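Structure in structure tokens, see below.
Every protein chain but one is kept in place in this view of the complex.
And now, subunit A:
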Amino acid sequence: MKMFEYMGKELFAKFGLPVPSGRMITNPEEAAAVAAEIGKPVVIKSQVLSGKRGKAGGIKFADTPEQAVAAAKEIFGMTIQGLPVERLLVEEKLKIDKELYMSITVDGAAKMPVLIASAHGGMDIEEVDEEFIIKQHIDPELGMHPFIARDVVRRMGIPLSGPHGKEIVKIIQTLYRIFKQKDAELVEINPLVFSDDKVIAADSKVTIDDDALFRQKDLPYVEERSATEKAAKDLGLSFVDLDGNIAVMANGAGITMGTLDTLQYYGGAAANFLDCGGGTGREATAEALKLLIAKNPKSMIINIFGGITRCDQVALAFKDIKESVGFPCPVVIRLVGTNQDLGREILAEVGVEAFDFMQDAAKKAVELAAQG
């Protein structure tokens, strides 16, 4: 779950990280009050879950409350990378002497957290040369100790004797505390700025592990999915909208991708990615089929290789939908694995014969889509 910048900064502030003073607003008139409170020039930042806001015009500056309202009005009308701007963050405009980059994320290959830091922060961090990027893996059993943070500061070329160095050592330790305690997949500050003697987190990017939300109930919830994707998630399924005309349901992320690849190989295109997961029962599978019907496809392929998923449950779900709502397009089913014979008996009751091989089913689905 990605958090909006203002939420990330509220979280930072709660843990004692220095952030600019400011507030989130939901209509342009509020900008005047916040700017007046701050009593200094302000920056007005669109709150969308996307990068490149600055380049899209989603960040503006204002010297007076009146200017702040005008700038806010402009940004509220914008759509950034397909996302409508519904919230703004109005905060003090910082005097920026230097911009750094700082983040902690999970390195899957190393199987441990990694701190990434650079004295060259700001926009286009992706373009910064490897040699200016410091990567420090954190042994999970050791944790983030001051000596590790001091070493990172030294490698960034920042003197430990000065106020900035000492401050960054504290910031690194706090960032790791947030990362661990909040089950984050990513905590990022870009830029982390030097403003006179102070070091301030001028932006925040925080992603919380979806699988850990059950124990992070005090965090605000942010919905990132489309209506269909959300409906699928609520059923315990994984759904992604795509642009083709063949609806796809398969069990497992890998075989679903394999199905998409096979459809493409035969000249077809999938309307969606739907992984009905492991052990999904009759009712959830039936609901998943309804999501596919709503895509109004030319044909549909159900590709099940049952392990933890049981073929009879899938067949029952298919039968339920065929008899209740009906399918608007031809459907091909490939059904093998756990309880295969039971599943095929159920399909036979509704006059459907299942394919044995994925490639045969995929080829048929592509042909049927072309005819429709």
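Methods note: contacts are C-beta pairs under 8 Å (C-beta built on N, C-alpha and C of every residue); 3 or more make two chains touch, one makes a residue touch a chain; residues count from 1.
Here, contacts and distances are computed from a predicted model.
*Asks:* For the chain omitted from this view, which of "Rieske 2Fe-2S domain-containing protein", "Phosphate transport system permease protein PstA", "Response regulator transcription factor" or "Succinate--CoA ligase [ADP-forming] subunit alpha" is its UniProt protein name?
*Replies:* The record for the missing subunit names the protein "Succinate--CoA ligase [ADP-forming] subunit alpha".
*Asks:* Just name the one of A:A70, A:M257 or A:I293 that touches the chain not displayed here.
*Replies:* In the full complex, the listed residue that touches the missing chain is A:M257.
*Asks:* Just the residue numbers, please: which parts of subunit A touch the chain that's not shown?
*Replies:* Subunit A touches the missing chain through residues 106, 108-109, 111-113, 126, 139-141, 180, 183, 185, 209, 211-212, 214-215, 238, 240, 242, 250-258, 260-265, 270, 273, 275, 277-279, 305-308, 336-338, 340, 357-359.
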